[in-house]
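A single protein chain has been removed from this complex, and every other one stays in its place.
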Amino acid sequence: MNMQRREALKAGGGLGLFGLLAAAGLITPSQARAEWNKSAFDAKTIEETLKALGATGAQNSTDIQITAPDIAENGAVVPVGVVSALAGVEAIALLIEKNPNPLAASFMLPAGTEASVQTRVKMGQTSDVIAVVKVGGKFIMTKKEIKVTLGGCGG
Amino acid sequence: MNYRLIALALITFAPFPSLAQSKPAGDIAAQAEQIFRSSFREDNPSYWMKRLDQDDTMRLCSQYKDNPPPRIRQKIEKAEMASVRYPVDGKLIGDWKEGEKLAAVGTGGHIGFIQPDPPGRVRGGNCYACHQLAKKEVAYGTIGPSLQHFGKLRGNSEQIIKYTYDKIYNSNAFTACTNMPRFGLHNWLTPEQITHIVAFLVDPESPVNKD
Amino acid sequence: MRARLQAVLATTALVLAGSALAQDSTMDEIAKYREMLADGNPAELFELKGEALWKKARGPKNASLEQCDMGLGPGKLDGAYAQLPRYFPDTRKVMDVESRLVHCMVSLQGFKEEDVTRQWFSRPGKESDIEALVTYIGAKSNGMKIDVPARHPEEARMAKVGEYIFYRRSGPQDFSCSICHGQNDKRIRLQDLGNLTTQAGAGVAMSTWPSYRVSQGAVWTMQRRLIDCMRQARWPEPKYLSDSVIALQVYLQKTASGTVMQTPGIKR
Partner (left out) sequence: MADPMKIRASAKDGITEVKVLMSHEMETGQRKDSSGNLVPAHFITELSAEHNGKQVLAAQFGTAVSKNPYLAFKFKGGAKGDKLAVSWVDNKGDKRTDEVAIN
């Protein structure tokens, strides 16, 4: 089963989830979107990541808020949310500056979906977390430092 | 089997024979020790199992639930003070930067089959687990007192330096049955490593005192 | 001399006030972190999985665990965890939730003990049925009070043995359980340490395990918690399901009795 699936994936030439779902009749082809953005997830710096997202030159904005604690008890699970009161937000990307690959996750928001997402990420060390938001075809961003602490007995 | 254990218990209590009688629920203690000892795998290397052996201080602290009566307290402190050894060059203050590293390291010395430390893993003092030290480290414990500005408040006289060294080497020489490990006695830290932590605590340039 | 002492004291007071403020904000942020994690505890995934495992016919005897007697009678799971460990006349032993679960997997389902306990805790990529099952069993006691009076002579004996082990110091760091868990309002790094000798402290601890450990990405059972405490003490590990670990649980559950269960917990 797994092998077959892998073969199917290969044969599909990277149809991605939405291609597969469309093929399975789970969603209509119009809903199928771009495949996984490898170049953005493989990027090693903030600049490279922004470039791969098409967001080079994103302006700092106070219209986005990162909801997260200032200090994380453990770097393996750090809760981070991005919220904006702006109308018409199309996409949100979450970057962690000091991770080996900064891009952690990206979200495409169809019309009617609120600009409010929350997830949990791994952070290797204390770092700025950056939220990049696409609204009205333009990119804006904000950042927040999250301190990662050592904890427990230490071993 | 049981007789043998009781006999063993009597022998091990020999240094303080009067205590064996005053021991609360002595019978359950012998049973409990047997149950405890039989809870480990047969194929544990003997040098692992040795870590379950108790010296007189450990045994007394356990028996009195960390609060020995004054007479026992004094005995323990006197005996432990006699154990302190110093670096060959006699210098009790080392490099605070090395001490700062050791204070933050909580790994080393873990044994067992589940998650042992890899060979050669550095053993630290893990000071921050229990003490506040440099201002910049917010993740500190409170089992022990805050040591922030240790040197700033106490100075760095020879007396203070010796006290600090001795206390890290053998905490029980000052407070019997304290929660603090006897780092020097157990060779957990070398005398040289202890001098580095002393420096971290008393050196005016150390972040413990400077910030 | 006096003036100098006063100056020193004043400085000390200022320093203490300043660091107390910084510390309050640190602990506020840690509280925020914990709050954000509590809504959406990954342990719920294991609770679901445990329920499925409990009800599924498995093993050489192709039986489910639904007739397992966790102390309240065959198939009676509600509130069972809160009353364990207890003495079981059929095995003539004091058993905790895990030793009893394994007993049922062996006697009802026909598994070999060594097979079901091989993966008693999970490793990355290797999940543990026992962790999932214990999470499910634990949640079946939510809202109920821990009730381990240890009145049976064997239970009373095990409570005493547990108390002995709790205070037993040894190893290259002079540790015992009581070093970290014998006082009120202490922390190791930023993690609160319960005083397990009091009902309040033992209550907070015992009512929230099994717990999802975010640092480990796994649910930990009480056996795992206690065995790892001993590893951290730099002792060898006691065997899974050994009497030492069960005795400690009797002592702790007895002390915690009266506290309302709220599992699965989520911890660093």
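Order of writing sets the labels: A, B and C. Residues in every chain begin at 1.
Throughout what follows, a residue touches a chain if its C-beta (ideal position, glycine included) is under 8 Å from a C-beta of that chain, and two chains touch if they have at least 3 such contacts.
Everything quoted here is computed from the prediction, not taken from an experiment.
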Chains in view that touch the one left out, judged over the entire complex:
A, C
Given that one chain is not shown, which residue among C:L45, C:L72, C:A200 or C:C229 touches it?
C:L45
Among C:P60, C:P89, C:G125 or C:P153, which one touches the chain that has been omitted from the display?
C:G125
Looking beyond the chains shown, say which of A:N37, A:Q65 or A:T126 touches the absent one.
A:N37
Even though one chain is hidden, which residues of chain C still touch it in the full complex?
39-40, 42, 44-45, 48-49, 124-125, 214, 217
To test your reading of the contact rule: which positions on chain A touch the chain that is missing from view?
2, 5-6, 8-9, 16-18, 20-21, 26-28, 31, 33, 35-37, 41, 76-79, 81, 96, 99-101, 103-110, 112-114, 116-123
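The rule is simple: only the chains that are shown with their structure count from here on.
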Geometric centre: closest chain by C-alpha means
C
Measuring between mean CA coordinates, which chain is farthest from chain B?
A
So which one's got more C-beta contacts, A-B or B-C?
B-C
Calculate how many whole Å lie between the centre of chain A and the centre of chain C, each centre taken as the average of the chain's C-alpha atoms.
35
Can you give the whole-Å distance between the Cα centres of chain B and chain C?
26
Can you list every residue of chain C that touches 2 or more other chains, as numbers and ranges?
26, 188-191, 232
Sites on chain A at which at least two other chains make contact:
71, 149-151, 153-155
Give the list of chain C residues in touch with chain B in this complex.
8, 12, 15-16, 19, 22-23, 26, 121, 157, 160-161, 164-165, 167-176, 178-180, 182-183, 185-191, 193, 227-228, 231-232, 234-239, 242-245, 247
Across the complex, what residues on chain B touch chain C?
25, 28-29, 31-33, 35-36, 38-41, 44, 48-49, 51-54, 57-59, 61-62, 65-66, 109-115, 128-130, 132, 135, 138-143, 146, 148-149, 153, 172, 179, 181-182, 186-188
Chain A residues within the chain B interface of the complex:
71, 147, 149-151, 153-155
